[in-house]
Each structure stands twice: as structure tokens, then as C-alpha cells.
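The complex appears here without one of its protein chains, the remainder shown in place.
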Amino acid sequence: MSFFAIRSATGLLAAALLAGVATSALAGEKAEVIHWWTSGSEAAAVKVIANAYIKAGGEWIDNAIAGGGGDNARSVGINRIVGGNPPTAMQIVPGKQLDEFVANGYVRDISALAAAGNWKAAIPALLWDSITRDGKVYGVPIDLHGQTWSWWSIPALKKAGVDVPKTWDEFFPTLDKLKAAGIIPIAVSRDGWTIDSMWRFLMISKGGTDLFRKVYIDHDVNAMKSAAFRDVVETLFKMRAYSDPGASARNWNDSTALVINNTAGVQFMGDWAKGEFLNAHKQPMVDFACTPAIGPNQGYVFGGDMFIVTATKDPAMLKSQDLLVNTMMSKDIQVAFNLVKGSIPVRGDVDVSKVDPCGQIGLKLMANPANQVGDRDFYNSPDAIGAIQDLLATSWSKPDTSVDTFVAKFAEALSRQ
Amino acid sequence: MTMATAHERRPRGPKPRRLTAGRIGIYAFVAVSCLFFLMPLYVMVVTSFKTLDEIRMSQIFALPSHFSVEPWVTAWSSACTGASCDGLKVGFTNSVLITAPSVVLSILAGALLGYSLSLWRTKGSNVLFGLLLAGAFLPYQIFIYPLVRIYAYVSLYGTLFNIITVHVIFGLPVMTLLFRNYFSSVPIELFKAARVDGAGFWRIFTSIMLPLSTPMIIVAVILQVTGVWNDFLLGTVFAGQANWPMTVQLNNIVNTTEGTRAYNVDMAATILTAAVPLLVYFVSGRWFVRGIAAGAVKG
Partner (left out) sequence: MARRQKRSWGATLTIVPFWVLVLGAYVGTMVWTVLISLTSSKMLPNTQFVGLAQYTRLFATERWNIAVHNIAIFGVLMMILCLVIGFLLAAMVDSKIRAEDTVRTIILYPQAISFIVTGLVWQWMMNPTVGIEKAMHDFGWMGFSFDWLVTPDKAIYALVLAGVWQGSGLIMALMLAGLRGIDQEIWKAARVDGIPTWRVYVSIALPMMRPTIVTAVVLMSLSVIKAYDLVVALTSGGPGLSTDVPAKFIMDFFFNRSNIGLATAACTVMLIFVLVVFTPWFYFEYFREKNGSR
């Protein structure tokens, strides 16, 4: 199986790494890790962890499974756990997904590792809640991703003679100018979750933190019937006219590429899109602009990536899990990994000076708990979220959807917990 | 339909004399159809030899200005899926390891069961056949989850054995149907004579029925090689990552993009993945139609 062991993409490092693989085979601390990081920057970020793990004497068996925003990878992971051949660790979305894993005893309790690593003091309280059940720690929160960002091509804006809109009043006129300049105003992608990214940007930035919390945490039907909510829906519908026919055939990173090469004006996507810009050697605030908010509302919807280590009695597996968890949460790796990934470190006790300008905006917002909003996954079942994504994808593709229908269906979807 | 003459059949349609308006019409229709069927293959081949820059500049039907084999090399040996960049070559070996035993075993099983069902009729054989046929019509999704649990229970989940036996199980209905119908059309006298000579169940199977069924075996091989090789769903679920077939690797490669999507590498990878079943068709296409004529059609 050594051919699955990770190898560096660059020739210079290859020899050193191969040596690492060879020695690690003797050490036998094998980590088989299931994840869905397959885009350019994501794969580069995995390599940061893998290299550190190999350097610490382990062997890394990479299990990248593309597609479906992690759905495929999760299926394989669950099948393997159920099938009695659990991976060392697997990626899941923080939030409600953890419940059933824990309830079935599939996840290892890593409270001791968390205590030794001083996690509780180092990470935001909301995040701490998301990895603990009944006071025990079950998740390794590796990064913090802002879920609701907008990414603007500065050359495209210049060509159209406009700036990043500062208020919502300027929003559509800006898009009109982009369109007039022959640029695709909004780079939209085909999957439901990408429309959902756009939707939550509107929810937090146009609707505000209060509305977001009322809808996604309290499931408050009155909030969904409010004028503010309807305004968000209408804005989303109005944005349809600013997409292009190619959208239905694009993955999220294909759309990012359009902004990178200035074919499109803006993409609404979580901050993993930034990794694609950096990977293409684009400079924040020079080649591209980033903002999590248009107008006065300053909420920051954060989610992130989380790993679970599977429950096991095998001492060799326990050992490699310890090494893996400690590697992922060490201060150095937190900084190095998140720089490549485009996210921000979960630990507040690390040096964040190297974080790029976009990340700095996120860090600043996160510093005030009033701005922190946990992503929908924290409070809703995959089923309910899926139903909303179905609704968003359908409504987006069918211009005759009325706001009333949308509101009614939205409430129904969120009731499926 | 009797088998004896089926092999020798040649075209039977009305005999053409010379180029009439009707003949021109026929050739025009055939030509347009061929263009339609060839178009995707043409686009795939042409694109796979272009550089990314050229793909961006030119349109999909244009020939490459200079042929670049690099996409092919990349697709075969260094395209990335996630953090590992080993290309399709690993998947190729896996696909061979999965396909060869699966095809042999499922044809043997189908022939044996078809033989038992058509000539020996044990108690309840109609029920067994009915259950199998019902199974053939159900989406795989129904079986996947419980099968995962069953294999897990005997600690065989995610192994080569797992994926091969799953292919045998899911190939069984169609294979049985083929051979059952074929053996049903064998003259009953042949079977009776063998019985009178004292030949038993196995003897009749190995020395009379199997040799007789060559045309059917060819059809079965073609169907199973393409079916198993092209499978994606079962491979993802049951093979285990170490044994992932080429189709799964292809899907991962196509979905792993570094900035701009590498259409040329995707297309080269696509052709490489399709190469084996294509070869089987190009080599044995003529026998396929004859094999079908020799029995598969029989309701």
C-alpha cells in the first residue's frame, strides 16, 4: 500500500519524503485519513499535515474522496466504520452530524488529549460546544472557515469603472456596470450548497445576525415571514439575472477560476475560495478583494472542518491517533495549515501576524462574540439542510417561484429536524 | 428460432441493384447517424491532444495545432486525486484484478444455473428464477447497505473478494437469463440421448452444453467485461480504496481541479478508462450480433 502514501508534488522534496515513508514503515504509526479536500489549495493544505505527521515518524495513508461537498467521503467513512474496518480518522462537518456518531459509540473520546493541549481556553466557546457532548470531547476542530464571503476581481471592477459596493444600494448598480462591461457579474456554480453559500451571505449581511440566529437556531416561523426575510429572498431572486448559462455545469472552484482570470466579477463562497486565489499567486486587495459584509451588518458565520478519530481498542491505532490529533492541533501546524487552506486558526493563542489581509478581517470580526454566528450545521440536521439546498437550487433555476411559496417551503424544510 | 442456421445468416434485406434515390437516402441516414455516434469520440480525442491554452482559444471541433501527448502522460501517471498524484495506472491494475475473476465466475455461475433451471427443473426452480429476475429490476441502492453489513459481519468488507463476489451476485440475473434461454432452445433429443448413455448432471454440462454455448459465452463476455469494467457505484462502495477501479479514479481525477479545469487531461483519462471495453467491442463486435442472433433474442 506504500503507493498510497503521500508524496510531495515538488521534485526537491520528493527524495526526502520517500526516505520519510521508508523509515515510517518501520515505526508503524499509520494514519489512514478520510477527507474530501481535493481542490488545489485543499490538497496543498493536507500535505502540510501529512508532511508534519511523516516528520514526526508516522506513515500517512491519504484517503481523498472527491465530490458532493464531502458527502461521498462521509459515506465511505460510515461504511467503513459499520464494516468494521474504521479509518484512523475522518473528516465531518461540525455540528449535528457528530450526534449519531457519538450515540453509536463510533467516536473515540479525546478529552485527555484536549486537556493536555489546553484546547478549551484556546478556541472560541461556540466551537468548543460543537466538539463536546456531555462534557466529553469527540472532535478535532482543525480550522475556522468563514462561510459567507464575497470575492471580487479587482481588474474586472476596474474595467467596469466601479468599486466593491459599500452599501446594498450600490450592489445591483455595480452588477449592472459589470454586465455592461462584458463581464459575467456573478459566478454561480451548479450544486445546491453553492447557492446556499450565496443565500447565507445575504442572510447575514442583508438580514443581519439577529435574523440569522432566529431562523437557523430558533426556527422562528415569524422571523421567516418577516419583511426582512422576504427582502433577502427577493434579493436572491433578483441576482439570477446576473449569472450566465455556463453556471449549471460548474463546480465551485471552476467558478472561482472565473473570478481569478477576471472573466467574472464576484463569487459568493466560503473562505476556502481564497486558497484558490493564493494558489494561483493572486494578491489579496491587489488582484482580488474580499468582504464578508456589504453594508453595516457585521456578522461572521463560521463553520469549519472537523475530524473525528474512530473508537478503537487497537494500541497501535490509538498511538497513531494520538500523534495525529496532537499534530493537527499543535500551534505550528495550526498556523501553517490554515495559511495554505485559506482559513483562520482555531487557536487564539497562536501568532496570527502571518495571516493574510482577508483572514485578518475575519479574525477581527471573530474577536467580538456578538458577531460570531455558528453555521447552520451546528443547529440543524443534514436532512433539513439538504431540504433547504433542494429548495434553493430549485428556486434559483425556476424564475417563476414566488416569494410566498419560497417562505412556506423554507419553513417546512427547517421543520424536518 | 433454431440455432443451426443462425450463425450463417447474412443480410437478408431486399437486394440493391444500383444507386437509386432510396439508396442515397439510406446512405445519407447512415452517414448522419455515424457522425452523431462518432462526434463525442472525436471531441474526446481531439481535446486530449490539445494544450490548455489552445482549448481556451479554439472551439471543441478544431484540430490541435500541434499534438501534445503530455495530457496522456499526466492522466496515466501523475494526475492528482487529493494529495496523491499517481494517475490512472493504479486503477488500471485494480480494474483488471476485479474484472477478470468477476467475468469468469459470473459466466460460470450463470451458465450453471441457467443449465439447471432449463434442463433439470428441481423443485421450486421457477420461483428461484422469478426471484432472480425481480432482483434484476431493482436498483442496486436497495441492496447496498445490507450487503455492507453482511460483508462487514464476516470481516470481508472492502476487499477484492468483496467486490468480485458482489459483481457475481449482481451479474447473476442477466447471465442466468441468457443461458437459460439458450439452453432451452437446445434440441431436447440431444439431452435425452446423453441421459440414455448414462451421462450425469456434470458430465452433460461440461462435455455437451458448455461447448455448445460458445456464441452465448461470447455475448456474455462482452456484456460482463463492459459491465464490470464500467461499474462505478459498486466499486466505490465495496472495493475499498486499495482496490478502487479505474472509473472511481477517473471520477476523482475529473473532480480534482487545480484552478482551471484540465479538460485535456480529463479527456485523455476518459479515453484511457474506456480503452479496454472499446477494444473488446472493436475486436468482437461482429460476433456480438451473431451471438445475440443465436439465442439471446429468444423470449
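Here the chain labels run A and B in written order, and each chain numbers its own residues starting at 1.
One rule holds for everything that comes next: a residue touches a chain if its C-beta (ideal position, glycine included) is under 8 Å from a C-beta of that chain, and two chains touch if they have at least 3 such contacts.
Remember, predicted model here, so these are calculated numbers, not experimental data.
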Task = Tell me which residue among A:163, A:383 or A:404 touches the hidden chain in the full complex.
result = A:383
Query = Which chain B residues touch the hidden chain?
reply = 1, 6, 9-16, 22, 26-27, 29-30, 33-34, 36-41, 43-44, 59-61, 109, 112-113, 116, 118-122, 125-126, 128-147, 150, 169, 172, 174, 184, 188, 195, 200-202, 226, 229-233, 247, 250-251, 254, 263, 266-267, 270, 273-274, 277-278, 280-282, 285-286, 288-290, 292-293, 296-299
Query = Residue-wise, where is chain A in contact with the chain that is not depicted?
reply = 68, 71-72, 74-75, 78, 82, 97, 100-101, 104, 190-191, 244-249, 381-383, 386, 390, 393-398, 409
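What we mean here is this: only the chains that are shown with their structure count from here on.
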Key: Centroid distance [mean C-alpha coordinates] between chain B and chain A, Å   = 39
Request  = Using the touch definition up top, name the residues of chain A that touch chain B in the complex.
outcome  = 1, 3-4, 6-7, 9, 35, 37-40, 43, 46-47, 50, 62-67, 72, 75-76, 79-80, 82-85, 251, 253-254, 257, 260-261, 276, 279-280
Ask   = How about chain B: which of its residues touch chain A in the complex?
value = 80-86, 90, 148-149, 151-153, 155, 157-158, 236-237, 240-242, 251-252, 255-261
